[in-house]
Each structure stands twice: as C-alpha cells, then as structure tokens.
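For this view, one protein chain was removed and the others were kept in their places.
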Amino acid sequence: MFRRLRKIIKKEFIQALRDKKLRIFIFLPPIVQLLTYGYAVNFDIERAPTAILDEDRSAESRKLLYRFSHSRYFDIREYVDSERDLRRLIDHSRVTLALRIPRDFARQLQGGRQAPVQLLVDATDSNAALIVTRYAHAVVGEFSLDLMRQRLRQRGLQGDLSAPVVIEPRAWFNDNLVSRYTFVPGVIAMVVMLVSFMLTALAVVREKEIGTMEQILVSPLRPVEFMLGKTIPFVVIALLDVVLVTAVGVFWFEVPLRGSLVVLFVGTVAFLFNSVGLGLFISTVSNTQQQAMMAGSFIFTPAILLSGFIFPISNMPEFFQYITYLNPLRYFITVVQAVFLKGSGLAVLWPHMAAMTALGLALLTLSVSRFRRRLG
Amino acid sequence: MDLGRTWAVFRKEMIHVRRDPGSLIQAILLPVLLLLLYGYALTFDIREVPTAVYDLEQSRVSQGFLKEFRGSPYFSLTHYVNSYEDIRRLIDHQQVRLALVIPHDFSRRLKLGETARVQAILDGTDANTANIILGYVQGAAAAYNQRLVVERLNLMGVTRLEEPVPVQTRLWFNEDLESKNFIIPGLIVVIMTMVGSLLTAVTIVRESERGSLEGLLATPLRKSELILGKLGPYFLIGLVDLGLVLGLGEFLFAVPLRGSVLLYIALASIFLVVMLGQGLLISVTAENQLQAYQMATLTTFLPSFLLSGFVFSIALMPLPLQIASYLVPARYLVSICKGVYLKGIGLEILWPDALMLVAFAALFILLAMRKFSRKLR
Partner (left out) sequence: MSDAPAIVVKDLTRDFGSFRAVDSISFEVRRGEIFGFLGPNGAGKSTTIRMLNGLLLPTAGEGRVAGFDIVREQESLQEHIGYMSQRFSLYEDLTAEENLDFFGGVYGLANDRLAARIDEVLRLVGLTERRADLTRTLALGLRQRLALASAVLHEPPILFLDEPTSGVDPISRRNFWDLIYAMADRGVTILVTTHYMDEAEFCDRLVLIYQGRLIAQGTPGDLKGLVQDAILAAYPDRLGEALEVARSLPLISDAAVFGRGLHLTAADPQAAGAALRQALAARDITLERLGRVAPTLEDAFISLIQRAGEE
C-alpha cells in the first residue's frame, strides 16, 4: 500500500514541479492575491475627498471649516462657488462629500438663532457614505456644542454641557479597528482553499482527459491509494503556501500573530480535508478540465461570499446564515482570524475544528465512494 | 472580410456552445447565482447587532439609558452578564459583537452633572462591522444625551434651546444607503469578466489543445474572420448576462436605473469586447487549459473584482494600487455603472471612461490578432 502510494506522490510532484509555468503558479498567485487583497480590501476611511461651498465667508464659517481641515477624516480638495459646481464634482466622483454653509450663517448665529449647514454625500457607495456622514456629524456636532456652551455662559448660566454619557469604545483584538487586520487572515484562508482545491480537481481530471486514467484503472491500485497519492502533494504545497502567506502577513502587513502556530497548523490541516475533498468530488463529477473549472467556480465563489470574509454573516438573512454552517471556509476564516487576533487556542476553537474535520471526512468519503473502479 | 465565412465559424461555435451545457450553465446560471447572493444575502447594512449588557448599577436610570438601545432596530440586547469574563466568552464564541458596560456610579454621576462613562466593547476582528456598530452606539448615546441635556436645562429655567448648527444631510443617489444599489449594477463587471475572458480563454485553448484549430487554418478563412466568428457566441452570452442583470436588478431588486439604458448597454458591450480581447490574448499565450485558467484569474478576474471599485473604494487604496487601477478596464465600467444607474448621468460626464474602454478594446483586439497570426505562422 505505502509503496504504491509513494510512487503516485513522487510522480505528482515531478509533474507539478516540472512544468515551469505551473511551478510559478503554485507560489506566485498566493502572494499576488495576498498583496492585492491586503491593500485593496480596506474600509478604513481617512482623508475622504471633500468640497466646500462657503457662501458666507465669515469668521464663523471659517472656524467651522478649520475643524474640517484639521480632521484626519477629511481632505478638502476644492472650494467652489456654486451648487452647480458641487454637483459637478460629485458627478465626476471627484469628491464624496460636500459641506455647504449658507449665506447668512454668521448673522443667524450672532442673532442666537439656528444656522443650519448642509452636508451633501455621494451615497453610491453606501458603506463609505454611512461612515463619512458619521464623521462629519461628529465634527459639526462638536462645533455646535461649543457654541451652545458659549451662549449659556452669555446668559450667565453655569450649566455644564459636556455630554452626560460618554461612550468609551474598546475594540478588543484590534484597538484601532484596522481593517487590514481583519482581511489579511481572511485572505490567508482563501488562498489555502484556492491552491489546494482547484489544483486537486484539475490534476485528477487531467488524467481522465489525457487517457492515463484508463491505464491506472486497469491496475490493481485501490481508489483510496489513488486519491491519497493524488492529494498529498497538494496538501504539502498548500501547507507551504500557508507558511509563505503567513510570513507575508506578519512581516509585511504587520498583522499581529497572537496565537500559536500549532493551532493554525491544526486548523489548516482540518480545513485541507475539505478543500481537497471538494476538489476530488469535483473530479468525480467532471470529465474535462473545463467542466472541473466550471464546477469549481460554482463552489468557490459562493464559498467565499458566504464565509463572512467580506460580508458579515450576521448581516445575512437567517436562511443564508444556516447555509454558511455547511461552508468549511466559514470555520477556517474564523479560526485563522481568531488565532491571529484573539490568540485563541484549541479550548475555544475546537468546535470549529470539529466541524471542519467532520465536513471534511464526509466530503472525502463521498468522493472516494463516488470514485469508480470501472468506466461507463 | 467575408461575412459568409465568418458566419460559418460563428454557427459552428454556436453549436459547440449549445452542445456543451457546461459552459452555458456557467455563463447563465452563475451570474444568476451571484445576483441572488448579492441581492439577498450579502450586505453591509447591519441590523439587530447581538449585544451583551453588563450593567453594574442596575438602576432605573441605567435601564432608561438601555431603553435607547432596546428601541433601536440596530441592536438586539440578547445577553445580560455579570462579569468581563462572560463578555470575553460571548465574544470569543461570536455570540455577541458588542457589549455595553454601565459603571456602578452611572446614575450618581449623572445626578451630580458629571460625565458617566459607558464602555462599548467591540469585537475588532471584523474591523469594518465594528466601526459601523460603534457609529450606531454613538448615535444612540447622543440621542440619550440630548434628552438629558434638555431636561437639565429645563431645570435651570432654559426652555427654548436649539442646537446652534444643525446638519441637514442630503444623501445623493442612494437615499436609503442600500448597498445592493451599487453592488448589483457593478456585478455586471465581474460577470462579464468571467464570461468574456475566463470562459473564452479556456474554450479556445481547449480547441487548440485538441488540434482542431489547425484544420480551420488550412481553409481560406482569414484570421479576422476566424476571431470574429469564434468570439461572436460569447459576445451574445455576455449580452444575455447583461440582460439578466438589468432585468433582475429592475424587477427583483428594484435598483433604481436613473440614466439611459441604451447608453449602459452600449458601454457594457464595449467592455465585453475588451474582455473578449483579453480572453483571446490569454488563449494565444497559454499552452494548456490550466495555465489559461490561472492566467485569466490573475490578470482579469482578480483585478476586476478587487481594483475596479466594485466593492472596495479605489479612493481608500494606497497610491500604487490607485495608479494600477487605471490599467484595469473594469474600473471604467464600474464608474459608468454607478454613474448611469444611480447618478443618472450620461456621456457628457462619462465620456473619458467610455473613451478608455474603446481604447482598451482596440488595444486588446489588435494585440490578440497580432499574436494570434504570429503564433499560427
């Protein structure tokens, strides 16, 4: 059994590493993906491009603008003279928000009346719009509060207008809520899946396409031996890739790795059962590489989208939340994030590990049982 | 150019596509799946955040503060705990995303007119969600504060109190801040990339792997006729997908379409040509299907998904990536999608984007044809 196994593994490695282009593809895409995702997937809004329409041009309006220009959340790109110009800037996506201070701003304030300002937000990207709006409200709100204090003092009242209740945010595991800390571990999980899953599926299907499968089927090789021999190389390659991308995550992106590498390793192995099992399963239902790729993207795309990687699972409708329990990537991303940021150990993560192992074994069993010792 | 011969290639290619239900399924079903997922399941719009409360005071006043959260659609107070360890456990097991800690001197401080500090503990592993939740918490606290301040001032005899500078916010183009309104129209970019470059590249490589391309070359068919005929069916599939996105967006998801449909279709078609050109280029470069798949994923799919502004704002990326995004054709279509769909603007503003798409289309088709004929010689 082991002799036969060893030969298949050896052959698989020779084939994977002899093809120069394939050799690059085993190690290049993980890094490229990690780098692009690490930089592109970012929801931390800073220096939102801002336009100002100051129709009042008074000392008061300048005081308000001063607060905007000194906030790290806003980057005042343009001062304009008309609402038409504002509209133009937003239409051209040059700014995401604009503040409009009306003509009688100072006069109203001096008269002790309300002097509303307008905030115009390009809400095409609702997520960014929401956050930007909140920051802008905070800046204006503070300005407003100071004015109110001033007025009360003028009336001779000693009321302290500081907010009675102050919220002290404590973001555990990620004090400054850096979104890169969230996404880099997620990308690591995704890259592991991409490498092991697709390569496994294609390696098996390719044998069918070039006709060598028939030669293997006619030998006394058992399905388990064949499948193990086919997959172990990709498990090894995937594990190497994990080391690679983890190193990039830690040393390049400086994501804190608070937990133990052993737990990460255990989680990766548990997950690899799944991705390799899925790859094998696809290879049993496809006859051509093209079919395998198609089936692969049918599984891969929803697996990523329903993993909580980008879109939080708790935001999904209940039905989809239940579906995510069948998604091994969901558990794996949780495990990788928890090991990195929370430093969690097996004591906390065992249910995820158990779920992955169970799903993985089920998938492997399914694939092995679907594997035909005969044609037709 | 002989239209008859092109037509013959086109018909043959159509038969292939029809006989190969796999590609058809991928070309039609996958887009539908994506649309449904994005339309129904995937959203940044957060409601009913599971929240734990650690109320050290347990007074009528602290309950009054919590009422602000109970009444809000954004929070769902699911757990009442008695220690930080409980909070840690709940967060570790992802049962809550937020915990509010009310100090034991909450009401005393309020009575004295001092500041009471309420801790909002967030699970920072999902930074974006945590950030949004924090905004909701601050909003709820602000509402509570305002009531309290008004009460206090009333006690001092100030009855008429107005906020000196109220903010009137106008959210343009997406008043309800629904993420589906920008994601669904943008999805056509991802779908067209898949059909246009991924499917096309792999299919054509398969044909040359099998050697049937050589047979075609022995005929008087010109390269341009061959390419046109081969790409025709995939162009049609791409248009069907475009129709799907338009139709489902309109009737199922009620995404507002404010600009001209015809403009949108025209510009999306140009983008489709860009993708077909890239697919062809890849198919000429790759030696086998696996390579074609990998190349297409890396050079077209990933950039279309990540660097186009489809989900992730380009403005938030570091400068090198922002510059790189100008080389991603998808970027221009995303900006066109948002412009036509939500802003209702036309070519008078979008012409630079349209022009870039045309330039890319010409570039890729030319490159592909040159490489194609050189390879065949």
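Note that the chains are named A and B in the order they appear, and that numbering of residues resets to 1 at the start of each chain.
Here is the rule we go by: a contact is a pair of C-beta atoms (placed from the backbone, for glycine too) under 8 Å apart; a residue touches a chain by one contact, two chains touch by 3 or more.
What you see is a predicted model; the values in this text were computed from it and never measured.
Undergrad: Which residue, A:Ala138, A:Leu221 or A:Ile323, contacts the hidden chain when the whole complex is considered?
TA: Per the contact definition at the top, the residue touching the missing chain is A:Leu221.
Undergrad: Would you mind spotting which of A:Gln15, A:Ser69 or A:Asn287 touches the chain that isn't drawn?
TA: Here the residue in touch with the unshown chain is A:Gln15.
Undergrad: So which bits of subunit A touch the chain we can't see?
TA: 3-4, 6-8, 10-11, 14-15, 18-19, 210-222, 373-376
Note that only the chains that are shown with their structure count from here on.
Undergrad: Where the centres are mean C-alpha positions, what is the separation of subunit A from subunit B, in Å?
TA: Computed value for the inter-centroid distance: 12 Å.
Undergrad: If you look only at subunit A, which of its residues touch subunit B in the complex?
TA: Result: residues 21-22, 25, 28-29, 32-33, 36-37, 39-46, 48-49, 64, 90-93, 96, 109, 113-131, 133-134, 136-138, 140-141, 143-144, 147-148, 151-152, 155, 157, 159-175, 177-182, 198, 202, 206, 288-291, 293-294, 297-298, 301-302, 305-306, 308, 310-312, 314-317, 320, 334, 337-338, 341-342, 344, 348 of subunit A touch subunit B.
Undergrad: Mind listing the subunit B positions that touch subunit A in their complex?
TA: Contact set of subunit B toward subunit A: 20, 22-23, 25-26, 29-30, 33-34, 37-38, 40-47, 49-50, 65, 91-94, 97, 110, 113, 115-132, 134-135, 137-139, 141-142, 144-145, 148-149, 152-153, 156, 158, 161-175, 177-179, 181-182, 194, 198, 202-203, 206, 287, 289-291, 293-294, 297-298, 302-303, 306-307, 311-313, 315-318, 321, 335, 338-339, 342-343, 345, 349.
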